[in-house]
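Shown here: the complex without one of its protein chains, the others still in place.
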Amino acid sequence: MSEYSVIGKRVHNVDGTEKVTGSAKYTFDVVMPNMLYGKILRSPYPHANILKIDTRRAKRLVGVKAVVTGKDTLGRKQGIWRRFPELCDEEILCRAKVRYIGDAVAAVAAIDEDTAEEALDLIDVEYEPLPAVFDPMDAIKEGAPQIHEGVELNININRHIEWGDVDEAFEKCDHIREDKFKCSSQAHVCMETHDAVASFGHNGKLEAWTSSQSSYYIQRLYADMLDMNESDIRVHNRHTGGGFGSKFELDSAQFCAAILSQKLCRPVKIVLTREEEFTATKRRTPMYYFLKLGAKKDGTMLAKEVRVITEGGAYTAMGATALYLTGFFSSFPYKYPNYRYDGYRVYTNTATTSAMRGFGAPQSTFVGESQLDMMADDLGIDPVELRRKNGMTPNYEVPGQAFIQSCGLHQCLDKIEEHIKKQGKLPPNHGIGVSAYGFMSGGIFNWFNTPYAFSAALVRINIDGKVDVYTGACDMGQGSNTTLSMICAEELGVRLEDVRIFSGDTGICPPDLGAWGSRQTLMSGNAVKRAAAECKQQLIEFAAAKMGANIVYDLDIKDRWVHLVDRPERGVSYFDIVKETIRGKDGVAIMGRGHYTPHRKGMISPAYSFGVQAAEVEVDPETGRYKLVNVTTAHESGTVINPLGIEGQLEGAIMMAGGYGFCEDQPMDEGKILNPSIADYKLIRSLDMPETDILEIDTYEPEGPFGAKEAGEGLTNPTAGAIGNAVYKAVGVRIYDLPITPEKVLKALKEKEKQTKKAKK
Amino acid sequence: MSYHCPVCNKVSNKSALDLARHMIGRGDKVHRDWITSKGFKYSELLALQFKSFGGEGFKALAEVLEKETKVKD
Amino acid sequence: MIKDFEHFAPKTLKEALALLAKYGDDCKVICGGQSLLILMRQGLVAPKYMVDIKGISELNYIKDEKDGLKIGATTTHRAIEKSPVIKKKYPVLVEMETRLASIQTRNWGTIGGNICHGDPAGDPVPVLIALNATLTVAGAKGKRSMPVENFSLDYFEVDLKDGELLTEIQIPVPPPRTSTVYTKFNIIESDLATVSVAASVTLGSGDGVCQNVRIALGAAAPMAIRAKKAEKVLKGKKITEALLSEAGEVAATETEPISDIAASEEYRRELVKVLVPRMTKEALARAKKA
Amino acid sequence: MKKELKFKVNGQPYDIFVEPKKLLVEVLRDLVGLTGTKRGCNSSSCGACTVMLNGMAVKSCSVLALQANGAEVVTVEGLATGNKLSPLQKAFLDHGAYQCGFCTPGMLMSSTALLAENPKPTKQQMKEGIDGNICRCTGYNSIIRAVTAVVKGEYKEAK
Partner (left out) sequence: MKMEGKFTMKAPIQKVWDFLLAPGTLASCIPGAEKMEAIDDKTWEGTVKQKVGPITVKLGFTQTLTEVDPPKHVKAVGRGAAAGGAGTFSQETIVDLTEIAGGEVEVAYSSNVSMVGRLATFGERIMRAKINKIGGQFTQNLQEKLKSELGQ
């Protein structure tokens, strides 16, 4: 749309030059005078009582400055679902009991990393190993080891969503399918591991630099855990080397660095090793999925029933949200008139499962889209047609749950159908699988219990016309600083280079819930837009008086030109108006405040994006090995603010979501993750990456800034399902558990061969 | 016709099966105790829910509820 | 965390051998260090002395001689990959190298280091077995040579006695109408092999008779092995599809794979069954063209 | 015992004493003070620490610093000349070939080394060229597009 002068243009990220020259400073690069280095001792047992911790030998090591254990903390428990205190269940530094291999028990600060690490070997911890339980199906059994006191059967949370009359609807169905699936775990593998530099001054105030997706959460959780005022804690977030859902809860690096620094009044830096990152940070939630789907002969879906049991790991974390969202998104993106979901999250003695890009929806999309293809097969209906018949449309209300305004699902389906037709007849053993998705643009429910607006921003115009944006939003690489700068520039009528953004610094930026749930473009974007509009209003009021326009609405600013809307050639320079406004206001700076909290938008999210993906695979039926040939995505995310950013989100999502379907997994043995290194944890690399094509669909979301909505996480939802469906199309076998490995494919092929032989006899 | 939960008095106007799902779904101690007092094992009912659809255990509990919790409106 | 050690950077083989003799068990040899440094960082290996042979130029060479190819032990993977003479006469080595880890690793890692690491999933050894290569090791008492297939002893264990160094790899000139091929099966292209197969076929003068064949398997046993029984199935015969698949079946019985995170024991056997015929067939086809 | 290490980093000679156990990445970051080079895995798997050593891309977490004695090392800080970005750096910007930017220094070094060796790589060779580097954000294809643009000569005048 050409009416915009900034939005929709292919621009360099505002921090791009720093990043390509190596001058971008991450927490990993922060060095401070007098700084110490910390390391964390972790439990080697999945479940054990801590009988005694003797730190004397470690303290005697030359270069060691402090050793802390749970006894040095206030013993508080943290959790991010702060509205529900019983869900705040993680001590971070355990005092009495460890609940997974990797639970932190002590931390050391020393003059360098090697010394700190050496000291870890000198801490003597006496454990009393307890019986442990690793599979949620075992953990809910009577007599299973109890992981948290008072939590019987280890049931951490249960969630229930229902509308219509499911039982009655099933009776009316011509065809019903019941299927079981298992979704695996996945590691975030941010390139920058979790790290923090915490610095307590002698004034008792804490300053922290940390790789994070939400400085505000970290500040608030620090305040909870250390019994401090929020305002005495300043959390900086400059560059973050990836987050993907792993970096918005208070982690062991942040907490231990603070505890050590508090004791010593010296800056302490802790960088988790890659192995710690794999074993002792949060991960994607593995799920057992049970689905029942009923349809009429013509393909009208009447009812769906979903049961999920998730492996929670040791603590709650964001698991409650994942449990809820997987249930909600199991109905997406279709109009089920009757729907029922029962989900249970079960504690286990494994690393905590929590948020990861897609947040429960990659799981529900994989299982749902796999089952839908099976249903299409049963009914003899083309899979795209079946999706079209039941797909969501604009202004659809998910009964009692959510209201969907913009929705371009059908256009996406058309485009993908066209794409598949264009491929013509495929070579043997090739198959194209389809998968559709929808996702939210930020969450509505205030589980964090914040008294603030969900997003807030400040915009200030300086005397030279340059604009400063202050936002609590965090750029973890997804490019939100660029997107928000573009929104500000567009709204204010200046160029992108006129805008400077300060983000994620709780010392100067208004609170924002941060980068999770694909919320920043819509929510932070709205806040920035409103703040910029408030500035613009001040300029226009002044210009109107000066130019003698009838009313302020007659004026607009575009590309640094303040002009009459009807006669754009009549105007004055933006820079002149800025100067005169500031002078005219007696030197008071031009400032605008903006905030956004969704209201009356149902229970989930203010807006939803949609898309359809087609994956082509080539299978070697003798080995089961398959190659990802091409992944084509038709998607809509409202107005595209930053096209280069969306391309990156999309292709990056395919790397991650393709990995979820193709190769990524965290096999365990008695609670021990067997592949805690990048050498053993398989990730898609450049040679494995499929070709990616994007088919952009235009939509406009009334709730979003300039019509924009999410484009970050939704794209991680469809790929695993598309791969599963493609393998089926290619060689006729269905894999029910992720990842879809060659070994599983070959096994299924052999099984199929056996069955065919049997049938022939 | 409606069904009232004997523990928390939640009202279901659908069926006893629906109420059975509510009671198992809540899963807190009070609900579990009531279920246990009727000779069921909560964890087994739960496990059944995940083993098969239309779990027979659910239906068994619903039978009890049908008798005990039906209220004529 | 790497523990402190004393570092020696000898310039000649002689100096290196003297250092090894002096420090014996307490010392480790490092060249490219692409495997060793990881183990040291993980605290699993902590030598007191480190003999760094990266700078010994007399061990860094590729020589194409009358009786075959000679590669010095400290030659990097990348030098082999980019050597014009190897590309022309031993193309399978180039094919193997391009699939070995990443360019960065190949730039610094050496063929000798790889062989001495004794990883059953290593790429070079199966190919060298198929090429009928020999290795020379030097020690204080002099040199000795052995076929490459005898060098690996067990998981990550090779036939190097204390004080010995691998110095050279010799590959004989292949007989006419011979072709050698290599493939590795893995899920991520540059990953270690789940199973790898190298096959070398020499055609007789008759039509399509396999005069000689060497089949080597990687990651299918505690070390790279030769599938001798499978070779016997094919040797001296006119190759048919039935014979090839028999060779695959037989090769699978010669393996001793383990189950691990990459694959189960059974799957590895299945892969051998499929890949052995496939590679042999490929070698055959190429030999016909040669 | 510390040993002398004489080498050049981005053209600047250094003569320093290092502990033999120090890895090249540690010396570059901690002693030379160039933090552009990152450390992502410390086990030569992720490529974030890639630098050029005598013109070759190597993973600096898997090279003993002393092994760089006498060598010329180029890090990401050495790519731009003054305030002029290298063609690849410009192409990375234009094609959005980075997001969080943590892998970017390594990616740039791998692709710079690739083009130094082979100015006209095929697409497959480009993919091989960066296969040792993990990027969790972009999905690689934008990086390949950036390298392609440089190969096509779209950034010639920038030289």
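So that you can tell them apart, the chains are marked A, B, C and D in the order they are listed, and the count of residues begins at 1 in each.
Everything that follows uses one rule, which is that contacts are C-beta pairs under 8 Å (C-beta built on N, C-alpha and C of every residue); 3 or more make two chains touch, one makes a residue touch a chain.
Note that the coordinates shown come from a computational prediction; the quantities given were computed from them, not determined experimentally.
Peer 1: Based on the whole assembly, the unshown chain contacts which displayed chains?
Peer 2: Result for the missing chain's touching partners among shown chains: A, C.
Peer 1: Looking at C:Glu15, C:Asp159, C:Asp260 or C:Glu282, which residue reaches the missing chain?
Peer 2: C:Asp260
Peer 1: Would you mind spotting which of C:His117, C:Arg177 or C:Lys228 touches the chain that isn't drawn?
Peer 2: Going through C:His117, C:Arg177 or C:Lys228 one by one, C:His117 is the residue touching the chain not shown.
Peer 1: On chain A, where is the contact patch with the chain that was removed from view?
Peer 2: These residues touch the chain not displayed: 44-45, 101, 121, 275, 279, 669-670, 672, 674-677, 680.
Peer 1: Which parts of chain C face the unshown chain closely enough to count as touching?
Peer 2: Listed in rising order, the touching residues are 28, 35-36, 39, 42-46, 117-118, 154-157, 222, 258, 260-261.
Definition applied: only the chains that are shown with their structure count from here on.
Peer 1: If you average the CA atoms of chain B and of chain C, how far apart do the two points sit, in angstrom?
Peer 2: Each chain's C-alpha centroid was found; their separation is 65 Å.
Peer 1: Using the touch definition from the top, which residues of chain C touch two or more other chains?
Peer 2: 2, 38, 189-190
Peer 1: Which chain A residues qualify as touching chain C in the complex?
Peer 2: Listed in rising order, the residues are 113-114, 117-118, 622-623, 625, 662-663, 667, 674-675, 679-680, 682-685, 687-688, 741-743, 746-747.
Peer 1: Which of the residues in chain D come into contact with chain C in the complex?
Peer 2: Touching chain C: residues 1, 3, 19-21, 23, 42-44, 47, 50, 53, 56-59, 61-64, 66-67, 69, 110, 113-114, 128-129, 131-133 of chain D.
Peer 1: Which residues of chain D touch chain A once you look at their complex with the stated criterion?
Peer 2: So the residues of chain D touching chain A come out as 29, 34-43, 45-46, 48, 75-77, 79-80, 85, 89, 92-96, 98-105, 108, 126-128, 130-131, 133-144.
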